[in-house]
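Have a look at the structure below, then the notes.
Note that this complex is displayed minus one protein chain, with the remaining chains in position.
When the chains are written out, they are named A, B and C in that same order, and each has its own residue count from 1.
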Amino acid sequence: MFFASDNWAGAHPNIAAGLSANAGGFSTAYGDGTLDQAVYQRFSEIFEREVAVFFVATGTAANSLSLATYNKPGGISFAHRESHVIEDECGAPEYFSGGSRLHAIDGALGKIDPHNLERVIGRFAPEIVHWGRPMAVSITQSTEVGTVYGLDDIDAIASIARHHKLPLHMDGARFANALVALETTPAEMTWKRGVDIVSFGGTKNGCWCAEAIVLFDLDRAKELAFLRKRAAQLFSKSRFIAAQFEAYFKDDLWLDTARHANAMAARLAAAIEDSASAQLAWLPQANEVFAVMKKAEAERLMAAGAAFYDWHRPHGFDGHIGEDEALYRFVTSFATTDESIAQFEALLRAGSEE
Amino acid sequence: MFFASDNWAGAHPNIAAGLSANAGGFSTAYGDGTLDQAVYQRFSEIFEREVAVFFVATGTAANSLSLATYNKPGGISFAHRESHVIEDECGAPEYFSGGSRLHAIDGALGKIDPHNLERVIGRFAPEIVHWGRPMAVSITQSTEVGTVYGLDDIDAIASIARHHKLPLHMDGARFANALVALETTPAEMTWKRGVDIVSFGGTKNGCWCAEAIVLFDLDRAKELAFLRKRAAQLFSKSRFIAAQFEAYFKDDLWLDTARHANAMAARLAAAIEDSASAQLAWLPQANEVFAVMKKAEAERLMAAGAAFYDWHRPHGFDGHIGEDEALYRFVTSFATTDESIAQFEALLRAGSEE
Amino acid sequence: MFFASDNWAGAHPNIAAGLSANAGGFSTAYGDGTLDQAVYQRFSEIFEREVAVFFVATGTAANSLSLATYNKPGGISFAHRESHVIEDECGAPEYFSGGSRLHAIDGALGKIDPHNLERVIGRFAPEIVHWGRPMAVSITQSTEVGTVYGLDDIDAIASIARHHKLPLHMDGARFANALVALETTPAEMTWKRGVDIVSFGGTKNGCWCAEAIVLFDLDRAKELAFLRKRAAQLFSKSRFIAAQFEAYFKDDLWLDTARHANAMAARLAAAIEDSASAQLAWLPQANEVFAVMKKAEAERLMAAGAAFYDWHRPHGFDGHIGEDEALYRFVTSFATTDESIAQFEALLRAGSEE
Partner (left out) sequence: MFFASDNWAGAHPNIAAGLSANAGGFSTAYGDGTLDQAVYQRFSEIFEREVAVFFVATGTAANSLSLATYNKPGGISFAHRESHVIEDECGAPEYFSGGSRLHAIDGALGKIDPHNLERVIGRFAPEIVHWGRPMAVSITQSTEVGTVYGLDDIDAIASIARHHKLPLHMDGARFANALVALETTPAEMTWKRGVDIVSFGGTKNGCWCAEAIVLFDLDRAKELAFLRKRAAQLFSKSRFIAAQFEAYFKDDLWLDTARHANAMAARLAAAIEDSASAQLAWLPQANEVFAVMKKAEAERLMAAGAAFYDWHRPHGFDGHIGEDEALYRFVTSFATTDESIAQFEALLRAGSEE
């Protein structure tokens, strides 16, 4: 019953096998090997256009370098108030850009409200140096609270970004979970909507460590190559990332693992919905489930072996949380088993029967 | 005949197996898992004292964060003119410290000359803000040109650092190769000599990606934790590094692979020594061999499948290099085979017989 | 009728005379001259304790270097949402600290609400690197909207800062205006309340360019000396700042000019209060007056030669602003004349008589 985070899982067997299969032999280092090149090509196929691909070590690196790609003095990037770049990266995006600012935009359940975005960006005047100036917009897909921007949602954000001549970044740490939730294609979910650069995460969805920046604006690729190296994010034995991505994409493994994670979340949500002791806070759209329950009940579940975290109330959730209650987050992954869900379901039921 | 670099090899079978063995199950993320903790403990045993261990993605990250740990406004770090931090990291050490400077110190064959170091550091006056101020000393063990600081060499550098109250960093991207060359212990080669922080590299010696900062000054550990996260170098599924180090240290694998690489270098050097068409530039002490030969001969060797790079003349090498000659570098690793050396030897011999 | 800003005025005649009087002769450069030293001593007298004084070029520099003095990786400083550091410095505070963050705290009419401050700071957990960590608290005295923190207000903020072991910075771009408004002493308004570092502004109150960082925590003085030089804020002919401050403090000129500016603001406020066409938005406490009026009326006043700006609605002001109205800011200074106020009063009256 490990629902603490999708990064508590290890690696999918195919990923591990992929690594082992590529351990022998010699290869050009620093991203120029045959396998690296093949995987870059695979990304272009998946995105249905030529893309520039940069492997990096962490999702934080992917996000920070993506924004740094569009860095300018006095720059301000706009992201959801509860986004990972704002809440969970120790200021890395600001650091990687030598002090650019992240401006928090509100919106219900993890998604930027386009009206808020327009209102905030619209206040800036390009010639007034004192105020700084807009630099980029960043959205998280799927969001930190398990919701998913629909294609029209992305259109609305992209339209504002385009109007203000700002690049649009997508933090895709859970890219695959959103993709299968929307039943769409990578191209439709990104550049066809106006996304310019993507943090493409494989780690949470079955890899050990496989994060890539996917850049559609090829003119910036050379600069990003220097940015990445200067940020100490260029792997020497780069093929260990490539090997993971090769296995990840093979036979659509990545879509299968994401579908599995989402399905497990839906089952978990149903179990909570059915329970007497917990209320689903809102409907999960990807692989994160949020529930309100009594703190005592949560402690009981944890004591019985369920791992999950309490969470702060997100903007736009106006459900009731009693004094003795709290909001809790449950995350599923490729490694979540039917058994663990059934076990949790039984545990929940046992509580209400006492 | 892959002698281009020790990072052209993949991973040692034991490392690959170690990863696969740990792919299942769930574990706390971000370096707090059971396996992570066990490996930190293993480092303390190996260094014969309590150390703080920080896994990072690359050797450049280890070096840059090590220096940033001792960052101060106007700070200047001293390193060998041909060191990796100066020549091969795209300015990452400066970037990670917001603009501190690297001051090049000369010395023969990759090793800082203590007299030069003292002369340069001695010029600074702590109260004159214009000049900036000394911040750290960094040495590379083994060096970029395959030589090794003896324990007394390290003593001499450490004594100067201590006199000027400067921390001493060791870039140990090839730590193991130096260690077995000196037939000493990690403790003797580092903190017992006065080293404060080590970039401990496993990647070049058989891992896929296993770099760690080993910090002896535990008071700085909390700051380094923030520095690492802010630099986007904190892995979520951290145990994939831990698993590599676990296998790396098991049954002294790391010492065996380093001994093998060094022995292969010695054999390669002997082959060159014996050849009519190449001259050994200086005696290798670790796993890098440098030779002078005719450019035409080098091209012939490359055409026949040998991979190696030409190199610039290092400070302190005053051997003759003719107009039609160049200096070349050959690197061996855990993966270098007897066969490849024999093949190269035969190839060399074939050339002089023509 | 120049009410656009207190930095539209030139220099007080005594300041200009002070500069001219010191133009001759030779003096040690970079802040070590006799006059510099005398002025530092004067600061210590004024603050009734030994202080370290650093002249800098701008208020933005004073603020940014003050916060940088307490910089730490992942650091977050807390300031009012409408503070100068957040709204008007083009990201300089973030830049000077290599990417530390400014977190906006709400509070009515320019003053941080202590409850909001405590609530926000209280959320951080020192051991969780992902979230970053509190670094400093900054208040503006007098505020951007012409209000003044009372001594008890400062006590309340300082108590929270102290509880969380955070330094307290005061942006005193209008230090003197607040000081005379409170009829207190520099010591009472700062270190006796728990303020650790002050941006002490002379420019808006009669100097050409005279900004100083006043540091009470002398242990940090050496670091700040390097920070200032590295930020290119160390003047060579430093006595041109010293000469201004000498004249500024002589015979309490600075208190007189501040009292004059505040009195002019009070007269202006009374004129608005009396007028039929403008409503005072809130009571001015220092030298800034805010009024709501019809846009057409504002245009009429501007066309007649009055200079002032429209302003955005500050947090905590819930007065009505009609569709055809706006909020306007009027700033007075040492150079504001009785005549200009009378002229403006007549102009206002003329409007309502039409």
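The rule we apply is simple: contacts are C-beta pairs under 8 Å (C-beta built on N, C-alpha and C of every residue); 3 or more make two chains touch, one makes a residue touch a chain.
The shown structure was predicted, so the numbers you read here are calculated from the model rather than taken from an experiment.
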Of B:Glu87, B:Glu118, B:Glu223 or B:Glu345, the residue in touch with the unshown chain: B:Glu87
Residue of A:Pro73, A:Pro114, A:Gly150 or A:Gly316 in touch with the missing chain, whole complex considered: A:Pro73
Chain A, residues in touch with the chain not shown (by the definition above): 30, 72-74, 98-99, 129-130, 132-133, 223, 225-230, 234
Touching residues on chain B - with respect to the absent chain: 73-76, 87-91, 94-102, 123, 129-132, 312
Positions on chain C contacted by the hidden chain, ascending: 2, 4-5, 7-13, 15-17, 19-20, 22-30, 56-61, 64-65, 89-92, 95-96, 98, 203-204, 208-209, 226, 229-237, 239-240, 307, 335
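Definition applied: only the chains that are shown with their structure count from here on.
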Centroid comparison with chain C (C-alpha atoms), farthest chain: B
Distance from chain B to chain A - Cα centre to Cα centre, in angstrom: 35
Centre-of-Cα separation between chain C and chain B, whole angstrom: 52
Sites on chain C at which at least two other chains make contact: 73-74, 98-99, 129-130, 132
